[in-house]
Structure formats: structure tokens, C-alpha cells
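Of the protein chains in this complex, one is absent; all others appear in place.
Right, chain A next:
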Amino acid sequence: MADRITLRVTRYRPESDTEPTAQEYDIPLRKEWVVLDGLNHIKDHLDGTLSYRWSCRMGVCGSCGMIVNGEPKLTCATFLKEYAPGPIRIEPLSNFPIVRDLVVDIGDFMRKLPRVKPWLIRSEQERPAKEEHLQLPAEREEYEQFSMCINCMLCYSACPVYALDQDFLGPAAIALAQRYNLDSRDQGSAERMDVLSSADGIWACTFVGECSAVCPKDVDPAGAIQRYKFTAAMDALKTLLLPRGAR
């Protein structure tokens, strides 16, 4: 294994650049280094002006997502040696506006997320619980996969529908809605339905499946969307066929 590798990193400084450019850095190639270690090496030793987000270094915080050689990746979970001999292209997540260098603005997602009410909803009439709402392991399994989402935005970056239409609610927001819809303690699925089953919700998805392919947490947002399409379609059928009282 060669002992050095080149990173071609996107630079964008809004105060001086009109558009993003690429800058090359030559860094040591160590077998235990992930892409994020390479960026930290640049920041510490070669160029302190490089901007990027990270925090946990262990696939938990979801802040280090970038495009590595054309694919959305968590840079703390992507080893440099997989791309040897390089060069490796490091770009900011696509489908989001660039703030600076590798930092993108995910405000669009942050505004969409509360619309699906990603919290446990209980009926208004209910009196405050005196004890915790118990849940069987099997009931927890129903939604556990969707609760693994770390909001890393790799799925939005990979989604061709979101690339064409930024009004699309998007994979993670829908998976997170399902995380609560499928929770036995939740009573809010009816409240979430309007937003989810609108034209910009699940029906905009054409089941390309890239979101699930890139998700580092195996959330399977594409599966969540397909499953909800069936729920919503059945609900629409009932509305059409059954008299009000029987629904």
C-alpha cells in the first residue's frame, strides 16, 4: 500500500468565490484512517481554513455526511484505504445549498421534520398517565428500525426525486413519521396522514430505492414509504367504499 493519498476537496468561500472549486491535498494513507481523519489531518496540519462538520467520529451524530467519490457517505465510517490509490473526491452533500466548503444548509429538512409530528401523540381527552405506557418487545420491533435514523441526510442527497422537486417531504422525514405511527404507544397516525399522503408526501416517491441503498443505519426509508403507500391507499379505498360510521 502506498503511504500517501490525494484528497480532491471541494472549496467554497462565499465571500470570495462565485462557485465551488476543488483543491488537492496530499495526506498520509494509514490503514486505520477514515476519510474524516484525512480531513482532520488537513485541518490540523495543512490548511486550517477548511470547513466541514463532524462530532462523534462513530456514526451516531449524523453530521459528517459528504459525497465521497460520487457516493453519499458518513466520512467517519468510510476508510481511506478502500479508495487507494486515489485520488479521492470529497464533495459536500448534493441537493442542499452549500454554506462553505463541505458544509451544507439542511434547513429545508429541519422545516419539514416538525410537519410530520415526530413525537408520541396521545388523545387529548385522555387523563395524564399515572404510570409508563408498557410495550412488548414485539411491539418495539415494529418501529425500531425507523428509530435508528441519525438525520445524516445521505438519503436526501441520494434521492433523485428530491433533486428534481425540493417540495418532496423526503425519505428520512417519512421514515421518522412511520417510527411514531408504528409505535404502540402513539395515537397520532390520523394527524400525520394529511401531510404524509399529500402529493408532496409519499405519492411523490417513485420507489427508486437509492435512499435505502445509501442509508448507513439500515433504516430502509424506501420500505417505510412503500408500506405507508399501502396504508394510505387502503384508507382511501375505505373512505370511498364504506359509509361514514363503519370506517
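Rule of thumb we're sticking to: contacts are C-beta pairs under 8 Å (C-beta built on N, C-alpha and C of every residue); 3 or more make two chains touch, one makes a residue touch a chain; residues count from 1.
Operating definition for what follows: contacts and distances are computed from a predicted model.
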| item | value |
| --- | --- |
| Chain not present in the shown complex, as UniProt names it (candidates "Fumarate reductase subunit D", "Acetolactate synthase 2 small subunit", "Protein FixC" or "ABC transporter ATP-binding protein") | "Fumarate reductase subunit D" |
| Residue among A:164, A:190 or A:242 that touches the chain left out of view | A:164 |
| Touching the absent chain when the full complex is considered, from A:61, A:84, A:103 or A:232 | A:232 |
| Contact set of chain A toward the excluded chain (per top definition) | 160-161, 164, 197, 199, 203, 206, 229-230, 232-233, 235-237, 240 |
